[in-house]
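Only one structure is covered here, and it is reproduced in the block below.
All protein chains but one are shown in place.
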Amino acid sequence: MPNISREEVAHLARLARLAVTEDELDKFAGQLDVILQSVASVGEVAAQEIPPTSHAVPLRNVFRADEPRPGLSQQQALAGAPAVEEGRFRVPRILGEEA
Amino acid sequence: MTASTADVLDYDEVLARFDPVLGLEVHVELSTNTKMFCGCPTAFGAEPNTQVCPVCLGLPGALPVVNGAAVESAIRIGLALGCDIAEWCRFARKNYFYPDMPKNFQTSQYDEPIAFDGKLDLELEDGTVVEVGIERAHMEEDTGKSLHVGGATGRIHGAEHSLLDYNRAGVPLIEIVTKPITGTGARAPEVARAYVTALRDLLRALGVSDVRMDQGSLRCDANVSLMPKGTTVFGTRTETKNVNSLRSVERAVRYEMTRQAAVLAGGGEILQETRHFDESTGSTSAGRRKETSEDYRYFPEPDLVPIAPSAEWVEKLRATLPEMPWQRRKRIQADWQLSDLELRDLVNAGAVDLVAATVDAGATPNEARAWWVNYLSQEANTRGVELAELPITPAQVARVAAMVADGKLTNKLAREVVDGVLAGEGEPDAVVAARGLEVVSDDSALYAAVDEALAAQPDVADKIRGGKVQAAGAIVGAVMKATKGQADAKRVRELILERCAG
């Protein structure tokens, strides 16, 4: 069963956008290992034919009418932004997909 | 190793050695009143960040609720493409970080699309029919728009920072994915274009989207791969994005075929990557390579409940389907008694809707076709625009045709009237009045002109009087010249014969 290496923690941290420190890598590697060991017992349950439950309530087809509702003003939308320019959210340069 | 983008193989050689395989992914923005999961309006052109709310801004605590009209559009699109409609399906979260996506996941459908397994027949310019299999059509949401500041050209590369507007974030999208398209050989680029064209026409007929490639309400990603002739295993594919016009679809596919062939011929390997089409050079370039392989960690969206369209609902929606473009073409061919070639010219000119509207406005099919397919098509070509974008309406064309039929305009005058309308001089009647183009129907004025012409050519007049009626043509020409073409030639001829009679 799982054996989480430092490298795997680093990979997970990258996927999750966490700039973890070297110390954290060591600490989390140990802790994630223990946590994943402790949850691995779900695999013991014979559940081949069991359908998964994604929702606790058996609801279906919950739809909204296609009618506009009042939203936020530009000022409200931008009020919590770390940086704003020309009515838009200002963000650091984006490393794009485009060449 | 990678070939430089300049390295392409001659197209004929590509085809001698490889078979292309296409896969087309088309994203359509639905023209619903509100977004996919919130009540914000979807109209174009609003001030930035004014069509937003806690839901589409991804504010903490906000929750999505599905727009029922978007689901109906998705089902109708699925039905029009001959797809099966899922009895039960869910939304899923596609997890990846990107600043234009407020939640850092896109609410999409993953392994449970609402529609799957359909087909679309397309007709190429020479009348060849190609059947393209549809893998799936699924619902998802659009992202926000970013503006890149600093750097050279407003492009993302080299920009110092970016500005985000989330008005488009959450606009409903339908993604339509083809099955692999094989066996098209040299015609692959043409097939790609014809597919997007046919899909656009179908979506327009359904009335579910503006289908404007220039505004991004219809977008196409082209997957291209090559397999060596004689083999059946697909090669590694690339996905080309930023293909913003029908012509670009064709060019992008053709370019990728020649580029990949050059790489393969040089012993290289094709990298599975996203490529970017450059309109100005007609070539594609590689995107930024990810340091980690893509893993979207899809899982069922817990904030939304499953969608289970009942058979009754699906049938009710099926009943709302309009006549499909191909059914319409068949009917029009019969109604208007067109040959296969005439129909094809009509379709290739993109004139079916315009001609039909002109006929609806009172013109005969032949008149309407003559105007749109012949005269106006040339004009559109000269201007480099789509036929429908010319500043003249079917009603205006029908009005001109009616004036010709009534004898108020000659064909030559009619063309002048149309030119006037195109030049923005107003309605046809206004152009006629302003330019003084109406046929001279006052007989006394015509008698004077006829008498003058007969007097000027006494020898011809004698011939006519002597029974050589066909000689009247010369006098008609002179009268027409004198009246600057504004006379009705038939009437002129009648008057000449009358003057020369006994």
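For clarity, chains are labelled A and B in written order, and residue numbers in each chain start from 1.
FYI, a residue touches a chain if its C-beta (ideal position, glycine included) is under 8 Å from a C-beta of that chain, and two chains touch if they have at least 3 such contacts.
Going forward, contacts and distances are computed from a predicted model.
Asks: Mind telling me which option in "Anti-sigma regulatory factor", "dihydrouracil dehydrogenase (NAD(+))", "Glutamyl-tRNA(Gln) amidotransferase subunit A" or "Amino acid ABC transporter permease" is what UniProt lists for the chain we can't see?
Replies: When "Anti-sigma regulatory factor", "dihydrouracil dehydrogenase (NAD(+))", "Glutamyl-tRNA(Gln) amidotransferase subunit A" or "Amino acid ABC transporter permease" are compared with UniProt, the left-out chain turns out to be "Glutamyl-tRNA(Gln) amidotransferase subunit A".
Asks: What are the shown chains that the left-out chain touches?
Replies: If we consider the entire complex, the absent chain touches A, B.
Asks: Pick from B:Ile181, B:Val305 or B:Val359: which residue touches the chain that isn't shown?
Replies: Going through B:Ile181, B:Val305 or B:Val359 one by one, B:Val305 is the residue touching the chain not shown.
Asks: Tell me which residue among B:Pro54, B:Gly216 or B:Gly268 touches the hidden chain in the full complex.
Replies: Touches the omitted chain: B:Pro54.
Asks: Suppose we count only contacts with the excluded chain; which residues of chain A make the list?
Replies: 4, 8-9, 12-21, 24, 27-28, 31-32, 34-36, 38-45, 47, 50-57, 59, 62, 64, 72, 76-77, 79-83, 89, 91-95
Asks: Under the stated touch rule, tell me which residues of chain B contact the chain that is not displayed.
Replies: Touch set of chain B with respect to the missing chain: 54, 57-66, 93, 95, 97, 99, 102-105, 162, 164, 295, 297-299, 302-305.
Here is the rule we go by: only the chains that are shown with their structure count from here on.
Asks: Take the average of all CA coordinates in chain A, do the same for chain B, and state the distance between these two points in whole angstrom.
Replies: Each chain's C-alpha centroid was found; their separation is 39 Å.
Asks: Give every residue of chain B touching chain A within the complex, in rising order.
Replies: On the chain B side, the touching residues are 32-34, 38-41, 47-54, 56-57, 65-71, 90, 97-99, 146-150, 155-157, 159-166, 241-242, 274, 276, 285-288, 291-292, 295, 297, 299-300, 302, 304-309.
Asks: Please name which positions on chain A make contact with chain B in the complex.
Replies: 11, 14-15, 17, 54-55, 57, 59-74, 77-78, 85-99
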